[in-house]
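The complex is shown incomplete by one protein chain, all other protein chains being positioned as in the whole.
Chain IDs A, B and C follow the sequence of writing; residue 1 opens each chain.
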Amino acid sequence: MAAISEPVVANAARAQLWRPLLHTSARYRMVVALLAAVTLWGLFAWGYQLKTGIGVAGIRRPVFWAIYLVNFVFWIGISHAGTLISAILRLTDAGWRKPVTRAAEAITVFALMIGGMFPIIHLGRAWLFYWLFPYPTERLLWPNFRSPLLWDVTAISTYLTGSTIYLFLPLIPDVAALARHTTGWRRRVYRALSVGWTGSDREWHALEFAMKLMAGIILAVAVSVHTVVAWDFSMSIAPMWHSSIFGPYFVAGAIFSGIAALLIAMAVIRRTLHLEAYLTEHHFNNLSKLLLLMSLLWFYFTVAENLTAWYGNEPKEMAVFGARVRGPFAPYFWAMVICNFVVPFVLLGIRRLRTIRTATIASVCVLIGMWLERYLIIVPTLSYGRLAATWGKYAPTWVEISISAATFTTMALLYLIFAKLFPIIAIWEFETEVMEVSSVS
Amino acid sequence: MDRRNFFKILSTVSAGAAATSCGTKRDALAPLLVPEHEIVPGVEQWHVAVCRECAAGCGVIARVMEGERTVERNGQKFRERVAAIKKLEGNPLDPVSGGRLCARGQAAVQGLYHPDRVRGPLKRTGARGEAKFAPVAWDEAIAGVVDKLKGRASDVLFLTAPEVSARTASIARFVQAIGAPAARTCSLQQPAGLPRYDLARARYVLGVGADFLGTWASPVYYMRQYGEFRQGRPGVRGHFVQADSRMSLTASNADEWVPIQPGSERAFLAAIGAVLRGENPKQEWLDACGVTEKRVRRIAEELKQSEAPLVIAADTEAALYVNGLLGNFNKPGGVFGVYASLGSAPQKGDVRGARVLLVDAGENPAYLAPGSLANVETIISFSPFLDDTAAQADWILPDHHALESDMAIEQPVSPKRSVAVGTAFVKPLYDTRAVEQTLADVAKKMSVAYAPVTPEEFAKPLLAEGESWEDVVRRGGVQADAQAGELKVPQALQVQPVERSPLVLQTYLSTQYYDGRAANLPWMQELPDPASSAMWDLPVEIDPKTASSLQIASGDRVGVESERGAIEVFAYVHPAAIPGVVSMAIGEGHAHFTRYASGRGANPLTVADAEKPMRVKISRIAGARGELAQFSPQDREQGPWGGR
Amino acid sequence: MSERTKHRWAMAIDLDRCTGCQACVAACHAENNLPLSDPESAAKGRAVHWIRVDRYYEGEFPEVKVKHMPVLCQQCDEAPCEPVCPVYATYQNAEGLNVQVYNRCVGTRYCGNNCPYSVRFFNWFDPVWPEPLQLQHNPDVSIRMGGVMEKCTFCIQRIKRAENDAKDEKRDVADGEIQPACAQSCPAEAMVFGDLNDPESKVSRMAGSGRSTRLLEELGTKPKVFYLQRGA
Partner (left out) sequence: MFRCLAGLLIVCAAGAMCAEQPVAFPHDKHIKLGLACIDCHIGADLRDRATIPSVQKCMLCHAKLLRNDAEVKKVIGYADKGIEIPWVRVYGFSTDAHVKFRHEPHYRAGIACATCHGDVAKMSVAEPVVKHDMGTCLTCHRQRNGPQDCAACHY
């Protein structure tokens, strides 16, 4: 293990924040092994699907898309945790953001990586996924730029690039500091990643500027990415998909689930790394309020979406609407309303009940609810198409369930590895905050 | 060299030993060499043939092109290219098909290339019903049959189709030669000798119990006429009323469906006839069929008013009676008599009394009369498939598939006196023998003088002066202008009282499987049932009222029980079923009938009669597993939760 | 590619002639090498029928009616399946055919979702035919591999053959010369195939009939299959 030259780490905060990087517990190893096992099982399931054919999944005619696409939308939604929240907070210069940003930005990058896999996993011939990228051939065959799926490819690759840079920028001062205080392979890695950071004023100014700039860009990209994801559905003419509010509805839903994911991540970090001093009630309270706000916004959109369908009473839309509200999908629908609205509204809306614990519970509910929301957008519409003779029921198979489960463990795994390699709280930002606070007092 | 060429080379050089591991089977190259004289790649040839999927004997043409198959010779497996039938179309020169073909006819080619054909003579090795057989040489099989037939001529019962053909003529000659009783049939095919209905030129048609667009007589012939009847004449659209005990395919096309109780077709026609004669229909008739007098009077009135009315009924005598009252014989849009036949078709027979049973291809007594073979000592089957009957046989001497055979069949439903002729044009795939040839071999071994009736000999009476047999073979048949026979019109109808019970089961021939003979064809198995949209199975159709009182929903497993036996099937709640009348199509429920039909579904003839509805009890089986495959489970345009 | 050439293939289906017998369905299976289903895949809705006969019951007993309607790819002029394909595996060719290019398809199945008629089918696995059923395969039609979409082609192989023959003989394709397998088989002659650009063709005249409607026309898909409603 890399040693730290003791005298330099005078600061107690640093010591505590660096500890998880340098000390690996048995419990950590066990959790990683467990998560890796599930992930490997998911990979096996995917391999089986590649070899045997996509038919090992439960998708069928007419439900050509199902939980692979649900997972896609879900994880792209989660990715909004980060960048969007941290960008908004950074641009509005909300001081309480500082211990939160890195945790959020990491979620973004990993969720995007996972979400971005699903369009490939769900392909009938996944090995030809590169045909979706524009590259020159003598056949002069280009992808179809009219297809929303191609917009997806463009938007998600842009977003992934942007958010990776956005995660990386504020990491530079931290890795530079780590490079100074570690030895061995870690030192080499940190040094390479610190891109020659010396900590001069000019560098600090450039970093400040770059981060502000990226925050602005990433905000625009994030909003457009989820709008584009929504357009996968709303650009089609399927009943209940062809809706003008899907863009903002999906963005709101994405931020909603993103905040929930962030809250859960923070609660876990706080507990496992004993960072009670850094992630305080104050932070949770603020994020909870944000979650409550998004819950109300989500509810508003949901009502607007469903009310218009019901009021319009168009038979083809009503077939889907009815199936969701009082048909075979009703249990999921009402579970979604409870998870996404009732629970957060009660737990977070009543000040007395709003604690770190309830915020975490509400967040878990919201994640479940938002997953169900995407399921309820995709599956009923496809099950109840325009011609009743083509209606059909969908049920997932073990392959789909395994791959879906593996995405959650992959997320956790990536996050754990990240937290092992980099400080999950931006130390330098935090230090400046401490300095600011002390100078004011 | 790119990889695809490489694979071709590799698979050729090493006989596929290495290439198969890469999953490139479809990439592999078949032998490049094709004898030029046999078939040219990419060039289609057309040959005439006769469809044998029902009794109508539609003339068809077959498209022949190259095909690839794996063969094993001297212990070595290799791919070879052969001439193969790709598709059947109706023969445009044929008076019955007129260039058209029904679904079952289209699927006939799958019978030819069926993976589970009997590939040579078989001898039973296990106990009867175990379906254990050992392949034997033809000589041994012939000797075995001779052994069973010798000195037992009077015990012999030969089952064949109820048709007049070179095949049935040959069989008739054979049974006569060995001194056995005349051949019989157990098939549910409509027998020859039906009058011809000129549907195309009629204006108002009343159909009674005849599913002439689905399975009755020749669906292709009547569908062709039906198209003309509806939209073939400018400004004239024929009106169609169907009285039927279920919403058959035919009834579903009618402008008006008159639901009548099963078995009451004659009572209904008697009532119509009474009105036409200016009498009052008897109340017992009306009660029997369950139609109001007002409605009967209206329909009779409409028939009378029409310039070209026509009554088509499965009950020929009753149909002729009413058409007679309408003065409807031998005129456009009316009924025409039957042409003189080239022979006589085998009559219905009961196999229960037989000791030695010879079963022609297509006949399946074990399926159509379950349990009837229990006391038969010897069964000799000529079936090209291991069907329910062949599975119980002592010897199987497989016939060629119809598309590999020479044949001549008198067409029972035809505007002319006609015989359809087919000649073999693809080599038999397996070590099979035409039944005629087998019989000749048997006769020879028995030292009995016998020669089969050749197609040419059979059709000769129809050949016009100067018409050569080659012409007939090239055209796929021969037609002769002839005077149709007189129609025997009954002066009055004898109406048997119809028993009514709270819940009866009626069976009917299915559009996909006919009388079950097409159940081995995967295309027919996956053809959705016209009523229930079921695939790979046939459900029992129950009306919504009865179903709800028994708490049965579509897709439930139900037990159907009668005094005869019991079956377990899927239920389909049929929105157009008559309350208290449960229907089930014949077709599934084969104990043995190749990988596609064996053990699938249930045979309704185990509980009910093919001709007469039977009283049954139905109950839901709770906790049963399995799912009814339906192509369109939703049978209404609106879902149960649609609308506010 | 948008330039229209001589032909614009279309079909008219007279619902007054159609009996719902499904000869067209079987004919299509025979012509186009459709993969076989089995009971399990059929129950899962994976049976491939490029043409199907939709049946609906209307009303309650005894006033119950049955509606039959053969539904195949409608070869829409404004096909919803076309713009959504990210790799141009489906597109409108110059003769108005909605073409599916199997070897270009990557299997996003977006087209299948966006087809309001649900006439697109997916190959969930590589198809298999037990020996020697494959002898029946039409050599003019591709055997589709697993992972690609397929649908009714209007029997493009027959169109190509006829066009090629006509070109050889330096003449135009005659009306009625091309018949897709379904139309050729149809005993009631309910289906008529032909060229909409020829005002004298049978299909043009039927399309102009007062009984002529198109399925889900309100969506603006401009289908090239015309349904002639029942009635005089």
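In this text, contacts are C-beta pairs under 8 Å (C-beta built on N, C-alpha and C of every residue); 3 or more make two chains touch, one makes a residue touch a chain.
These numbers come from a predicted model, not from an experiment.
Novice: Which chains here would be touched by the one that got left out?
Specialist: In the entire complex, chains touched by the missing one are A, B, C.
Novice: Identify the residue among A:Arg27, A:Lys51, A:Arg202 or A:His282 that touches the chain left out of the display.
Specialist: Of all options in A:Arg27, A:Lys51, A:Arg202 or A:His282, contact with the hidden chain holds for A:Lys51.
Novice: If the hidden chain were put back, which of C:Asp38, C:Asp140 or C:Glu189 would touch it?
Specialist: The single option touching the absent chain is C:Asp140.
Novice: Who touches the missing chain here, B:Val40, B:Leu93 or B:Ala369?
Specialist: B:Val40
Novice: Applying the definition given at the start, please give the residues of chain A touching the unseen chain.
Specialist: Missing-chain contacts on chain A: residues 50-51, 126-127, 137-140.
Novice: State which residues belonging to chain C touch the missing partner chain.
Specialist: 1, 88, 91, 93-94, 97, 99, 101-104, 140-145, 153, 156-157, 160, 164, 167-168
Novice: Contact with the hidden chain only, please: which chain B residues?
Specialist: 1-10, 12-13, 21-24, 26-27, 29, 31-36, 40-43
As a convention for this text, only the chains that are shown with their structure count from here on.
Novice: Tell me, please, which chain's centre (mean of its C-alpha atoms) is farthest from the centre of chain A?
Specialist: It is B whose centre lies farthest from that of chain A.
Novice: Need the central chain here, defined by C-alpha centroid distance to the all-chain C-alpha centroid.
Specialist: C
Novice: Which two chains have the most contacts between them?
Specialist: Counting C-beta pairs in contact for each chain pair, the top pair is B-C.
Novice: Round to the nearest whole Å and give the separation of the Cα centres of chain B and chain C.
Specialist: For chain B versus chain C, the centre distance works out to 28 Å.
Novice: Chain A to chain B: how many Å between their CA centres?
Specialist: Each chain's C-alpha centroid was found; their separation is 61 Å.
Novice: Give the residues of chain C touching no fewer than two other chains, as numbers and ranges.
Specialist: If we look for residues of chain C contacting two or more partner chains, we find 52, 54-56, 126.
Novice: Taking each residue of chain B in turn, which ones touch at least two of the other chains?
Specialist: 632, 636-637
Novice: If you look only at chain C, which of its residues touch chain A in the complex?
Specialist: Touching chain A: residues 41, 44-46, 52, 54-56, 71, 80, 83-88, 104-110, 112-114, 116-118, 120-126, 146-149, 216, 219 of chain C.
Novice: For a test of understanding, state which residues of chain C touch chain B in their complex under the given definition.
Specialist: Contacts found on chain C: 14, 16-17, 19-23, 25-27, 29-31, 36-39, 42-43, 47, 49, 52-58, 60-62, 64, 66, 68, 126, 130-139, 143, 145, 181, 184-190, 228, 231-232.
Novice: Which positions of chain A touch chain C when the two form their complex?
Specialist: 52-55, 58-65, 119, 122-125, 128-129, 131-132, 141-144, 146-150, 153, 232, 235-238, 382, 385-390, 392-393
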